[in-house]
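Below you'll find the structure, written out as structure tokens, and then a few comments.
All protein chains but one are shown at their positions in the complex.
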């Protein structure tokens, strides 16, 4: 296990790449802010989780953009990625069509799953993206995708992302062992945002870093501190290269930040460090850093924000205008062949 | 992780203790040989697994006596132990009544579970012994027993034993994390007999030693080589003392030997090293060592064997003479209170 | 491993379904009160699960318990369901009385081996020598667009597998009485509460999620159904949130002269087969309303219970269940597959004209 400090990591990134990382994070944040707005727009008076244009549990990823941007910079659309109940940042960075994503979140026929899945169940053949609402049960799918890539000899890789809470669940262990045993091209990524709902990392995990667990599988393990997109980029780059070259899996734990509640409606009364959360927002921090380095101007920032806003609002508008699914077709898609029993 | 070599381990054991370890192993082997004999006595012509006085799958522990003897020398009847589908050696060393054990194996009313459980399902309140036929699913029970002991402040500990195959299953990981997190008095013991049925350790486990995995939970891990009862005794002693003193769990992996097939009837065609298995039998080896050290005489050996034979044949005779369960009572014991639905 | 008998005596002396009185609580509060009272009286009772301490349970099953009983008895766990449910089993085997929460029943697939092969079977396999006096508490049900992995009821799955009792309260009174009975039971009990009957501030509230609850301890016996509305034309056999939809329909149709009897099963294991047979004999027309998947579950068991007793009185049998489809996310789709009042009403109308 190694620890990578954020100061060492800019090396090798050119201006375009750094701007792209910034733009990717802005796009994700803009999307999440729009969903936040739409989600709460019509749930009052008296928050009702089932009401409104976007009903149900909503797990937003604000604060965790560095993970998605830094990791997905190394992945093509033909690589695979599996995510969790908190998937939007990764879906966007992986290149999912924003209209299909928003459509699914709004439960419309235009959505990725024609409204059957919802925000925790995004399956996109175009970007080989999937996710699962069951903690840690997304890991194994990545093994299978990596297995298929390995057999086909495509050189593609699969990334499996989950929270630090998931790293205490059985499938984490089974998946790391199997991936290492068969040298599958998988990159395991743990997003350590300090919390699993209301349970602090120290109350769930017997060791300070999941990266130390990599040694138990004979794979490289690294913990990235500082919620720093460039450090993530560097660590992910090594892991992806290793996997593509046939060197097998790696484990990366990234110390990141859950900027908002576990889900919308979470009052976070349990959260001791709540006061200093806003100050840890990674996007203004990265903006400052790039400005200080002279690679980001006022115009670049407004352009990034405007471009993001245009794409996101287009996706949201499109979703809102799309038809809701036909209730008479609720049983469609249970099976490919034939009706259900 | 440390590795303990067998040559360093005799230290601290007096003659009586060494003889006791030998006697314990002889007792276990004698029992397993008797079950082997009885199991096969009436299954021919043409082996039929469901036939005979002892029907069903039979997983015998011959060759793994050093684990049971070395570990259980440190446990009292009030400590707990959970085992697997291969439980006899541990049950005997833990002090289970041999008649109750044999009675259950023969499926008699006199058995521990009145014939309901069978050889993979031994539950003994007197010795806090339990086992499970589901690989790795025995681990969690030990956490709960240790939790109860911890809350009651009794100083008792729980040992959780399973094979090297089980160490790749999810509950292994979940249990080690939780035990370490809550500093539960548990001793995790992996019996590495090189095989999980027909799957060689190298085909199932991504690292050469499970002891390295202990670091991923922040607990001590040790691998004991040589199938050496005194080395096991030493390692277990440290782990038990640590747990009793409130120091939390440890992991011990013991390289041991499956002397016979996975279960009776296993032709072991897959087993590449079959030819040299008999030469690795730990009991003659220990006998030679104690004889060489001058602490075991011909008389001691015959006495140990005779005493074991007497106890074992008594238990077997008792089981054979006991009544079979009454089929009209097949539904008894589903619930404590009331009939089932 | 020891057999605790103390609370058995205590249970015998508790009132059985006493008068409800006038104090009104919501279901969540009633449930919390049952747990708190048992924890006060019995040190061996403790609560464990994800987010049960500071958070108070995602669906408020444990609100306030941490404050009263402290972190030694109200314990947050890692996301390691097999390990902590198994821990509960091991503690129960040693004489403690754990209440373990599985946050959503939908997650059973990550820990079912502990539940059905261990918790439920140890007593039998041990020939009665080892008891597992444990409560596995879990939230069920949909209706708020939580998708295919967070909206299931799944009680048919638990009830199918032997060795565990299964209770499913529909209202505050039963929630308290069944939880008290569950904690005091020497058998493992799966306690399944529907999110929609808890009376949560942040979810559409059923008007019957608040009701009269005695302050004293009492039990609702495990295995006893209740006729919650008498009727003569058609029987609805149901449970949990669907009881309320069924009562709404019964009230509405009473105005049209259709008399609907509603049987709240309350327990699935043991199943009160006498009550099922009695209502079927009374009306001859049976509708099972069940938020679980239709096939191979509760609705079939009701048909078999009636017909194996005597098929003759049965003039009509139908079911309003989830039609063997994963629960869809979009509201329009989800409400097309849930057993809504509209579907129940249509079924009743069909039944009386059949």
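Lettered A, B and C in written order, each chain numbered from 1.
Everything that follows uses one rule, which is that a residue touches a chain if its C-beta (ideal position, glycine included) is under 8 Å from a C-beta of that chain, and two chains touch if they have at least 3 such contacts.
Nothing here was measured: the structure is a model prediction, and the numbers come from that model.
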Statement: The omitted chain touches A, B, C
- request: Using the definition of touch stated at the top, determine which of A:113, A:165, A:226 or A:261 touches the missing chain.
  value: A:113
Options B:49, B:152 or B:307, residue touching the unrepresented chain: B:49
- request: Consider the whole complex, including the chain that is not shown, and state which of C:80, C:149 or C:184 touches that chain.
  value: C:149
Message: For the chain left out of this view, which of A:84, A:145, A:193 or A:250 touches it?
response: A:145
Task: Pick out which of B:87, B:133 or B:220 touches the chain that's been left out of the picture.
output: B:133
Message: If I consider the whole complex, including the chain that's not displayed, which of C:16, C:201 or C:304 touches that chain?
response: C:304
- line: Touching the unshown chain, subunit C contributes residues 82, 106-117, 120-121, 124-125, 147-149, 156-157, 159-163, 268-269, 271, 293, 295-308, 311, 314-319, 324-326, 328-329
Query: Mind pulling the subunit B residues that touch the left-out chain?
result: 46-51, 55-57, 104, 107-108, 113, 115-121, 132-137, 165-166, 168-171, 196-199, 203-205, 265, 269-270, 324-331, 334, 340-341
Message: Residue by residue, what part of subunit A touches the chain that was omitted?
response: 80, 82, 111-118, 121, 123-125, 128, 130, 132, 134, 137, 139-149, 151, 158, 170-171, 174-175, 177-178, 181, 332-341
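By our rule, only the chains that are shown with their structure count from here on.
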Message: By mean C-alpha position, what chain is farthest away from subunit C?
response: B
- prompt: In whole angstrom, what separates the CA-based centres of subunit A and subunit C?
  reply: 36
Separation of mean Cα positions, subunit C and subunit B [Å, integer]: 40
Statement: subunit A to subunit B, mean C-alpha position gap in Å, rounds to 45
- prompt: What residues in subunit A touch two or more of the other chains?
  reply: 168-171, 203-205
- request: Note the residues in subunit C that touch 2 or more other chains, in rising order.
  value: 77-78, 80, 82
